[in-house]
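Every protein chain of the complex appears in place save one, which is left out.
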Amino acid sequence: DASDGKIKIGILNDQSGVYADFGGKSSYEAAKMAVEDFGGKVLDVPVEVVTADHQNKPDIASNIARQWYDTEQVDAIMELTTSSVALAVQAISKEKKKIDIVTGAATTELTGKQCSPYGFHWAYDTHSLAVGTGGALVKQGGDSWFFLTADYAFGYSLEENTANFVKENGGTVVGSVRHPLASTDFSSFLLQAQSSGAKVIGLANAGLDTSNAIKQASEFGIVQGGQRLAALLFTLAEVHGLGLEAAQGLTLTEGFYWNRDDESRAFAKRFFERTGKMPNMIHTGTYSAVLQYLKAVQKAGTDETEAVSKALHEMPVDDVFGRGGTVAANGRMIHDMYLLQVKKPADSKEPWDYFDVLDTIPGKDAYLDPAKSGCDLVK
Amino acid sequence: MAASAMPGESNPRVVLSARGLRRDFGAFTAVKNVDLDVHHARVHALIGPNGAGKTTVFNLLTKFLQPTHGTITLLGTDITRTPPDKVARMGLVRSFQISAVFPHLTVLDNVRVALQRPNNLAVQFWRPMSALDRLNDRADELIAAVGLTRERNALAADLSYGRKRVLEIATTLALDPKVLLLDEPMAGMGQEDVGVVSDIIRTVALDRAVLMVEHNLSVVANICHHVTVLQRGEILAEGDYAEVSQDPRVRTAYMGTEEA
Amino acid sequence: MTTIFGIPLAALFGQLLIGLINGSFYALLSLGLAVIFGLLRVINFAHGAQYMLGAFVAYLLLQYIGIGYWPALIVAPLIVGAFGALVERFLLSRLYNLDPLYGLLFTFGMALAIEGTFRYFYGASGQPYAPPALLTGGTNLGFMFLPNYRGWVVVVSLIVCIGTWLLIEKTKIGSYLRAATENSTLVQSFGINVPMLLTLTYGLGAALAAFAGVLAAPIYQVSPLMGSNIIIVVFAVVVVGGMGSIMGAIITGYVLGVAEGLTKVFYPEASNIVVFVIMAIVLLLRPAGLFGRDG
Amino acid sequence: MKPFLEIADLHAWYGESHVLHGVNMTVGEGEMVTILGRNGVGKTTTLRTIIGILRERRGRIVLGGKDMMDVPLHRTAHHGIGFVPEERGIFSTLTVEENLMLPPVVASGGMSLDEIFELFPNLHERRSSPGTKLSGGEQQMLAMARILRTGVRVLLLDEPTEGLAPVIVQRIGEVLKKLKERGMTVLLVEQNFRFASKIADRFYLMDHGQIVGTFPVSELPDQMGMLNKVLGV
Partner (left out) sequence: MTHAAQPSPVAEPVRNTKNAATVQIAFLLAGTLLLVLAPLFFYPIFLMKILCFALFACAFNLLLGYTGLLSFGHATFFGGAAYFTAHAVKEWGLPVELGILVGVAGAAALGLIMGFFAIRRQGIYFAMITLALSQMFFFFCLQAGFTHGEDGIQSVPRGDLLGFIDLNSSTNMYYFVLAVFVIGMVVIWRFINSPFGMILKSIRENEQRAISLGYSVARYKLGAFVMSAALAGLAGAMKALVFQFATLTDVAWQMSGEVILMTLLGGIGTLIGPIFGAGLVVTLQNYLATSDFPVTIITGVVFMVCVLVFRRGIIGEFYASRLGRRLGFQHRR
């Protein structure tokens, strides 16, 4: 049974900074939806969700995480946007023997060298994005690539992973250019990409950098010129900010699309009523993580970490997000990913109807084989 | 370096000299062809109409400006390429035409700041402030010499203009300079202070060289042994006050009909 | 094909042109900054925020009142300029007789507050804004495809830069302003209404930033962060040009835009520090900046 | 002579320090009055308070029948009063000529540019160099010249001869006399007693922020003893 008469889940993410649209306050709503859908109680004790804004600062995040664990009886922390924050909080959770489920950060380190027996990585990671966009797109005919890469570790690993899949699937990489983080103007890089003659221009960057690159690509008529843009980390929320006019034709990979089927549409509609926007993979991933956690507590019959963690590792995932998902020994939740293409404005039938699903990538292909992850929990 | 000259030496030594000094500001030449010898134990006046280049000569001598041509020698050393702080450490100290004190320091501290350097108390960041107390006797002496004892603990900013000038002189003296350059020390000073400062300068010059710019001709007449008149950047006349003041060129260019 | 360091000549021309376009933004922004600094002695940290405001106001005008690009090009700078003037009149003006650092700190706080507010209401990922119909599409110059809109940016920013320079350096108002920077009370004692002039100046500076913002809206994502991304580079531009020198700011803006553009071709990783590197070199050789009076 | 500038019970403060303690004085139209006093007694402060640069003030200032206490600083000049500060206030970012042309003309009857250049040939020679590159004395000339252009009728001068060569001092003396003939009212603060005694109609003696005495130039010989004691002249 529950140790302190209550199950408490903390949603720790960026609510005021660059990643506020990515998850932000809406993820808190998603978490509450999950609790309500579960019935508001587990093991006969009430479930409470708390939230905090880590402002993208690992020290604030770790301060809050420690305080939550030590003085506020929080049982698990979720979402954790930004890799530095996720890694820091995962280390604390490991030390304190508490559960963390990351849906916001992309780094594979979380289930690699820095994995934790109580740490889980839920919605996506750099590897799955690379497989989705890199691998699947080659099959769709995009077999020569030019990368626009943000000049830091995150960008490199996106580029490297993607390039591997491009080559594995018989494509070629004709060149790449590294642009500094937070460049406002991409025209110079785009021109280089254009003259390379590659069929696909891969954007190995994130956030505003990607948005600006896409917007300027449309200005320079790159897509009209027959080249394809593929964003390696981009979600529905950013497409919405960009508008279909500028984003049309863009290819990207997400772990969820709201307009996928009736179940997803029903969930999205409820989410929309509460937040005014449609959910992306982060929001839905957090929903799924909370729900699965509660199921695990139910199954373990206690909120004791070891037991819940064991249950989480063992139980299959089956909800609107992670249909048919499984959790590997390194904490990686393995589920299907979707290769999406942004519609032309004329083809969009309703608000937020943005994507055509080009392909579904089965979980086992999308995620790194746990045995090769470098995590020493995998024997 | 040669030992400093004994007071009362019959043939005063040249301590600071300039040869062929020239300074251009763009196309404008502010100082040209100036030869100047400043002697130990003498008060030397540099006078001339406004804009003649007196302050510029000062700036050149103290190296606040770099001469376009010419050489400067201080105590036998060529200082033409030496930076200004170094020149000051060699014993050539100036005052400014517009008064220069440290406004939010007390009078005492103003003087002590100057005393710190020669006493090797400047860079010691590990010692307490009380290490400076051993400078107090000397500082008080200097303060008394210029008659600022009553204001010893007042902030320099609170002093009137004339008192600030007096303080500036005390600070300058604290460095025990071998050569003192004073740019219009009496400007803006009340009559009562003019007398005091004149006395101070006279006393100081007993074993130092003093070069001063001054428009107050009675002061020049009273305390200066030697006068150089500058006009349009060039030396117009030289000699003692009596000689110079009789020179008709000097009278038209500078003094007018006014009697000293 | 003729090449330079392995880059086809034609492509090089394209990159030069693009550098020039970016330089236009630098020039416009550093111009406003230099005007405010030169005349008010305030480092306007909020300049980036005002640039962002320009773009956002244009977006909001379109979204809620249906005012399009062309009117917005006038209206948005007016609104932001008026806002700037109010800020100056009631807040900033209290800081003039203090250490100029307080002006910098105040505008820094203002930048945070403005940016935070927009982030709170509009999120970080930005809003769409389409180029005006008249300027969509592009022209094939042979060596590159030049979007018409970019061409317009270069032309209009040049005109605005030169106009502002003439206003400040060549008119009586300009000499009032320059004198007021040095000794405002004295200028007032001559019978000139300095407070009013300063208010207008700050308003002008803010309006220039907003103008650049409107110009940028169809090119860059209209996002609360767009200002803080560019402002530090613009500061460096102004330092290189010599703070307070208006012509210096304009010329340096274009030159560094081109320098940055070329770096993007030859050594892209360094393209966003090239401006700082140039700054360091310039400061070593000419501490007052390329066009700076000393100070 | 009817009083043109009237000052009654004028107090002024720098922050917390009370500097003027009830200054009373009147200056008649076309009169040239000199304030004498030791360093720091408040002479400069009196001028700054009259013109309105120092606004922490109380009392009465009437100029040509108009109460000036509530007139904002930037309007005072338009009532025909000009100020030449002790520190000269030359603008470094403006050329000599721009400095000269800076103050707006507030009334007719000011000097023309030619007249000014004739009076101060140095300025003509250096007209296009930056203002503060002038020598100290040249700056003083510029500061005077600048106000003479505007056509003000009352001139407040703070130590105009400081740092000037004797020839120039003489010339300024002549200029002031000429101005007086044209009906200019002048309130002068001066340490150079010899200079002041030649041109002033009347003297005020100041001490500790108050006027402690006044006498016309005709009584000067009788007052020398007292002045000697107070000022050390």
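Think of it as A, B, C and D in the order they're written, each chain with its own count starting at 1.
Throughout what follows, contacts are C-beta pairs under 8 Å (C-beta built on N, C-alpha and C of every residue); 3 or more make two chains touch, one makes a residue touch a chain.
Here the structure is a predicted model, which is why all the values come from computation and not from measurement.
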### Query
Out of C:A82, C:I162, C:M196 or C:L283, which is the one that touches the chain we can't see?
C:L283
### Summary
Only one of B:D37, B:D193 or B:E214 touches the unshown chain, namely B:D193
#### Entry: Of C:F106, C:Y129, C:F145 or C:Y254, the one touching the omitted chain in the full complex
C:F106
### Query
Of B:L65, B:I79 or B:L132, which one is in contact with the hidden chain?
B:L132
### Task
Spell out, residue by residue, where the missing chain touches subunit C.
37, 41, 43, 91, 94-95, 98-102, 104-106, 108-117, 119-120, 232, 235-236, 238-239, 243, 269, 272-273, 276-277, 279-280, 283-284, 287
### Task
Determine and list the subunit A residues touching the chain excluded from the picture.
15-16, 50-60, 62-64, 66-67, 70-71, 82-84, 87-88, 91, 107, 109, 114, 151-154, 180-181
### Task
Name, in rising order, the residues on subunit B that touch the hidden chain in the full complex.
62, 64, 83-86, 88-89, 93-96, 100-105, 109-110, 112-114, 116-117, 121-129, 131-132, 147, 149-151, 153-155, 158-160, 171, 175, 192-193, 196
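Convention: only the chains that are shown with their structure count from here on.
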## Note on the structure
Neighbour overlap between subunit A and subunit C returns none
### Summary
Using only protein Cα atoms, the chain sitting most centrally is C
#### Entry: Pair of chains joined by more contacts [C-beta pairs], C-D or B-D
B-D
### Summary
Taking each chain's mean CA coordinate, subunit B and subunit D are separated, in whole Å, by 30
### Whole-Å separation of chain centres (CA-atom averages), subunit A against subunit D
76
### Query
How many Å are there between the centre of subunit C and the centre of subunit D, using C-alpha atoms for each centre?
44
### Multi-chain contact sites of subunit C, meaning residues that touch two or more partners
none
## Note on the structure
Residues of subunit A that touch two or more other chains sit at none
### Query
Which two-chain combinations qualify as touching?
A-C, B-D, C-D
### Message
Considering only the defined contacts, which subunit D positions touch subunit B in the complex?
### Response
17, 38-40, 86-87, 122, 126, 129, 133-138, 140-141, 159, 162-171, 191, 193, 231-233
### Message
With touch defined as at the start, can you tell me which subunit C residues reach subunit A in the complex?
### Response
11, 14-15, 18-19, 21-22, 116, 119-120, 123-128, 130-131, 138, 144-145, 147, 149-150, 218-221, 223, 225-226, 229-230, 261, 264-265, 268-269, 271-273
### Query
Within the complex, which stretch of subunit C touches subunit D?
172, 175-176, 178-179, 181-183, 185-195, 293
